[in-house]
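One protein chain is absent from this view; the other protein chains keep their places.
Labels run A and B following the written order; every chain starts at residue 1.
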Amino acid sequence: MVDDIILETRGLRRDFGGVQALRGVNLQVHRTSITGLIGPNGSGKTTLFQVVSGMDRGGNGKVLFNDQPILGLRPWQIYRLGLARTFQLSRVFPGLTVLQNLLVAGRPGDRGARKRALGLIGRVKLCEHVNALGSELSYGQQRLVEFLRVLMCNPALILLDEPAAGVNPTLRHILWELVRHINGLGTSVLIIEHNMNVIADLCDPVYVLNEGEIIAQGDFDTVRADPRVLEAYFGRTQRSGGTTS
Amino acid sequence: MRLDLSLGLILVLLAALAPVATNDYQLSFLLQLLLMVALAQSWNLISGMTGYVSFGHAVFFGVGAYTGALLLVAGHSWWAAVGWAALIATALALPIGLLTLRLHGPYFAIAMLGLNEVGRTVATLWVDLTEGGDGIALSPALLPALETNYYATLFLAVLATLAIGVVLGTRFGLELQAIREDEGAAEMVGVNTTRDKVIAFAASAVIPGAAGAVYAYYTSFIDPLSVFLPALNIQMVAMVLLGGRGTLWGPVIGVVIVMSVRELTWAEFPTLHLALLGALMILVILFLPEGILSVLRKRRGPGSTRLAEECRQQGE
Partner (left out) sequence: MDLLQPAILLQLAIGGLLAGALYALLASGLNLVFGVMRVINLAHGELMIAGAFLAWLLYSLLGLHPLLALPVAMVVLYILGFYLQRLLIERIVGRDELTSLLVTYGLSIILMNVGLLVFSADFRAVPALQGAVYLEDLDLVLSKPRAVAGIVSIVLTAGVYWFLKHSRTGKAIRAVSEHAEVAMICGIDVTRIRMVTFGLAAAMAGAAGVMLTTIYSFSPETGADFVLKCFAIIVIGGMGNFVGALLGGLLLGLAEAFVSGFLSTQWAEAVAYLLLVLVLILRPAGLLGKADAA
C-alpha cells in the first residue's frame, strides 16, 4: 500500500510566533486520486500548501513525496521533482505573454516545450490570447493560465488552491474538465475548495482541516456526516448546496 | 528579430566608419556615447531584466579603471589589462551578489546604495596601491590612440547590446523576467532564482570593468572621485528607465536622451543636467513605467495571428 501513496505528511507543524497554524497534520494523497482538502477559513489549508511546496520553510515534521523527504528543499527543486501548485490569488506573470508564462515553467532543455504549451493553450481555447500579456487577461483567464503553467513540467501531483474562486461559470467548466482530464492521464491532485458540490463531485477522499488539525477523513458522505465536521463549520459560512459548480 | 539584427548592423557599421568622418572632439563625444551604451546595457542585464535595482554599479567601473591603469603602469599591454579589469570586476561582483541578492528587491537596492562610496573610500585610503586622492596619471607613451580607445569602446557597447539580445531570446532571459514579475511564483514554477540572479549580476559587472579600464586610457588620469562617480550611477539608472527596462533598444534610446540633455546643459550648468534627469525619471516612472520605447512599440507583432493558428492546430 505504501507505494500507492504519492504525498504523505507526518506530524507536520508550523508555528507563527506562538500561533500554531498546523499542529501535527497527517495526510496522505494516493496516486492518481483527486483528494479534497476542506475546512473553515483560517484552518491552515493554505499554510499546509505553503509548507509542502517549499514556499514557507518554517515547517517541522515530515513531508514525503514519492517516499522522498522534501521538507527544506527550495520550491524550484520541489517543482522539478514533479510537485506543482497554484496560488489562492492569481500570480500569472503580468508582463509576460501567455506563451511565455507557460514556456518559463517548462523543464529546461525540453525541446517539445513550445508545442506542449501551444497544445495546452489550445485545449482551453485561449488561442487568440496566446500573445497577450498576462495583465491583459481577465481574472478567470489568468487563473486558467496559471493552472496551465504548472502542467508544463508534467507534474505527478498538483496542489490547487481554490482554483475556481473568482472565475466565471464558462471558464470554471473548462477548468474542472481540465482537472478531470489531467487526472485521467495519471496526475494526482490535492485541492482546496469551498464549493461542496465540486468536492462531492470530484474528490475522494476528503480531508477536513480545523484549527491546524485533521479532524475527519474519508469519502464525502462520511465526512459530511461526521459530527466534528458539523461542529467545526457550525455558525460559520455553510456553503453546502445552493451554489452551482 | 531580423529587424533588430539589421538595425544593429547598420548602427555598428556607421559607428565603425565614424573615425573617418569626424574630428577628435566629435569622436570623443561618440566614444562617451558608446561608453554609456555599454554601461546602460550592463545595468539593464541585472536591473532591467530582474528588477533588482543596483544603485551602486559604478563601483565595477571604478575597480576596472584602477585595475586597467595599474596594470598598464606595471607594463602589461593595454588589451591584456582591459581583460584583467573585466575579470577582477566580475570576481568582485560574485561574492557581493551572493551576499546581497538574498535580500528582497528594495533591501538589495538600499544595500547597493553605499557600495560605490565604499569603493571610493577604499581607493582613497589604500594609498600604497592607488596613490590615494592624488590619483594616477598615465604617461602618454603607454596609452593607445584615441581611435583604438574608440574601437575598444564600440566593441564593448556591441557586446553588451548583443548580450541583451541573446538573453532576451533564451529561456534564461525568460527566467530573469519572471523573477522581475513575481519572484515567488517564478521559484514555484522551477526557476532557480538565486542562481539566475547571481549569474546575471556577475555578468553585469564584466563590461563595466572593461569599460572602466578603457575610460582610464581615454582620460589618461584617474582619481577616486572621477571613476567611483556618483553621477554614473544616476545616469545608468536614468538611461535604462527612460528608454525602457528589460528591452533591447530602450537603453540605447535612453543613452541618446541622457547624452542630449547633457550636451545641452553641460557647458554652463553641469548639475542642471542631473537635476533634469531626476525630473525626467520621476515623470517616466509615474506616467510611462515601461519607458519611452513602450509608446513606439506595438504590443502584438505580425506573428500573432500565425501563432494563434498554430495554437489552434495543436489544441485539436
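Simple rule for what comes next: a contact is a pair of C-beta atoms (placed from the backbone, for glycine too) under 8 Å apart; a residue touches a chain by one contact, two chains touch by 3 or more.
What you see is a predicted model, and the numbers here were worked out from it, not measured in a lab.
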Task: Contact partner of the left-out chain, one of B:Val53, B:Met239 or B:Ile253 - done: B:Val53
TODO: Taking the full complex into account, find the residue in B:Val166, B:Ile282 or B:Leu296 that is in contact with the omitted chain.
DONE: B:Ile282
- [ ] Would you indicate which residue among B:Gly105, B:Gly135 or B:Gly165 is in contact with the undisplayed chain?
- [x] B:Gly105
Open item on the list: Considering the complete complex, identify which of B:Ile10, B:Ala91, B:Val118 or B:Val166 is in touch with the unshown chain.
Closed with: B:Val118
Task: For chain B, the residues touching the chain missing from this view - done: 51, 53, 55, 99-100, 102-107, 109-111, 113-114, 117-118, 121, 124-125, 184, 230, 234, 237, 241, 269, 271-272, 274-275, 277-282, 285-286, 289
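One rule holds for everything that comes next: only the chains that are shown with their structure count from here on.
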Open item on the list: Centroid of chain A to centroid of chain B, CA atoms only: how many Å?
Closed with: 42
- [ ] Note which residues of chain A are touching chain B in the complex, please.
- [x] 53, 55, 74-76, 79-80, 84-85, 87, 91-96, 99-100, 103-105, 107-108, 115, 118-119, 121-123, 125, 127-128, 130-134, 149-150, 152-153
TODO: Using the touch definition up top, name the residues of chain B that touch chain A in the complex.
DONE: 171, 174-175, 177-178, 180-182, 184-193, 299-301, 303-304, 307-316
